Structure formats: C-alpha cells, structure tokens
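Left out: one protein chain. Kept in place: all the others.
Let's look at chain A:
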Amino acid sequence: MSTRSLPPTPAYVLRRIGFYVLICAITLFFAVPMLWIASAPFDASPGLGVHWPDWTLENFRKTLEHPYAMHSMVNSLLICVTTAVAVTAFAALASYALSRVRIPGRDALLYGLLLLSSVVTGTAAMVPIFVMMFQLGLIDSRFGVALVMTGGLLPAAIFILKDFVDAVPKSYEESARVFGASTGQILRDVVLPVARPGLATIMVWAFVNSWGNFLVPFLLIRSIDKQPGAVLMQTLTDEGGSVNLQVLPVFSLLFSIPVVVLYLLVNSRYGFRFHGGIKS
C-alpha cells in the first residue's frame, strides 16, 4: 500500500497500460462469438461478422419452419434428459456403496475407472463402440446414444459424487437406523436430501456434457429425424451447400439456452459446489 502514496513511476504506468490492453484483447477474443450469437439471429442480413443488427424476427420464423431444426432440439432433450437421469441414478447408488462399504482396492478401482474412461471413451473407442452397438441392434437409436453417453460419463460422475457422499456423516444414517428406519427410508429421508446439492450438480454436469456431445450421436444415428441438435447443426446448409446463415444463428442461440438456464437454476438453488475428486 505504501507505493500508492508515492507518485507512480513512468515504467509502472506503462506496465499497467500494457497489462490492461492485453486483458482487453483477450476479452474481445472471447466476446466476439458471444456478440455474434446475440446479434446475428436478429439481423436481416446475417453474416459471419459482428455488427449492429438490422432488427427482424424473420430468421426465427425460418428456423421454426425448418423441417428438422426444432425436431432435433426435441431429440437432444430426449437423449440428454435420459442420460442425465441415468448418470445421476447410477452414480448415486455406486458412489454410496463405494463410500460406505470397504472394498479392498477401492481407491485403485476408482482411479483406474476414471483414467480408463477419460482415455478410452471418445475417439479411441469409436470403432469398438460402433461394433458393440451394432451387435446390440442399437444403431440409429436415441436410447442407444443415451446409453453410450451414460457409460462415458459415469466414472467421473461416481468419482465426484463419492466426495459428496463421503461428506455426509455416517452418524446421520446410524442415528436413523437406531430409530428403526429401514435402508430404503434412510436413503430417502436422510442420504438423498443431504446429498441433493451433489446430485443436482452431477445431473446438470451430465446434461451439459451430453448436450454438447457431437461424436457419439454422429456415429450411431443414421436418420436425420433422430439426430440431436449438436449433429444437425453442421448440416444446416441451404440448397447450394453453403451455410444457412438465416437458420444457423437462431439455432445456435436456442441451442445454448437450456445449458444457461440449467446453470442459473442450480447456481441459485445450491451454488456450484465442485469439491473436486482430489480427496482420500
């Protein structure tokens, strides 16, 4: 604080100016796409640059009339809600068991799972997953896509959720047990309500991750009327094959809404509490 009282040296002033210019440049870099998403949908002649829009809602009408655009949103919702619910349900049960029952080699199992899931799923596992789904007859099925994404997200979800469950004192459950509660009652009345912020976090996290997932539905879904928004977006071209600049900006805007809404909802109710899975 003592430097404040002295008149700043020219070198100090120059350093500060340089610093703020750098910050502005970085901010601008990230702000431009946001500005584009905010302005282009309402522009009568949308382009790839950012400029003050010539206000119109024509683009929205075009998007709503698009044969697949809104349908793909429904597909996205279907797939992502299924995935989020499945991930949360399975991760809750698994993390509760892993937290409460001492299994030899439990930590090794957890870390192994996490490592393998992040290395193996995705691009590296494209072919085997395709073959497996093919043999299961789940190609071109939205349920199949949800299943694969659930599998991919589960290890990390279990890892994060186990920390939440670990933080629930055992004495809560023991206390309920002494008062005669059954295992089901303990889970319903004590463990789930106490772990609710963690469950909400995981559910939103799973939803957001599957919402933006391109690869899995791109691989597994053949028919265009079953494709989720993430895949459909790249096919939003006009008759000539160039990007449909009337539909694409609106679609992008609509596509980003669920994620933002979910984030705001959970943040206002619980606050985001990512403890991270770095413990034990």
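The criterion applied here is as follows: contacts are C-beta pairs under 8 Å (C-beta built on N, C-alpha and C of every residue); 3 or more make two chains touch, one makes a residue touch a chain; residues count from 1.
We adopt the following convention: contacts and distances are computed from a predicted model.
J.: UniProt names the one chain left off this complex as which of "Phenylacetate-CoA oxygenase subunit PaaC", "Multiple sugar transport system ATP-binding protein", "3-isopropylmalate dehydratase small subunit" or "NADH-quinone oxidoreductase subunit B"?
T.: "Multiple sugar transport system ATP-binding protein"
J.: Out of A:9, A:45 or A:185, which touches the unshown chain?
T.: With A:9, A:45 or A:185 as choices, the missing chain is touched by A:185.
J.: From the listed residues A:148, A:161, A:176 or A:247, report the one that touches the chain absent from this view.
T.: Missing-chain contact among the listed residues: A:176.
J.: Residues of chain A in contact with the chain that isn't shown?
T.: 169, 171-172, 174-182, 185, 189-190, 193-194, 196
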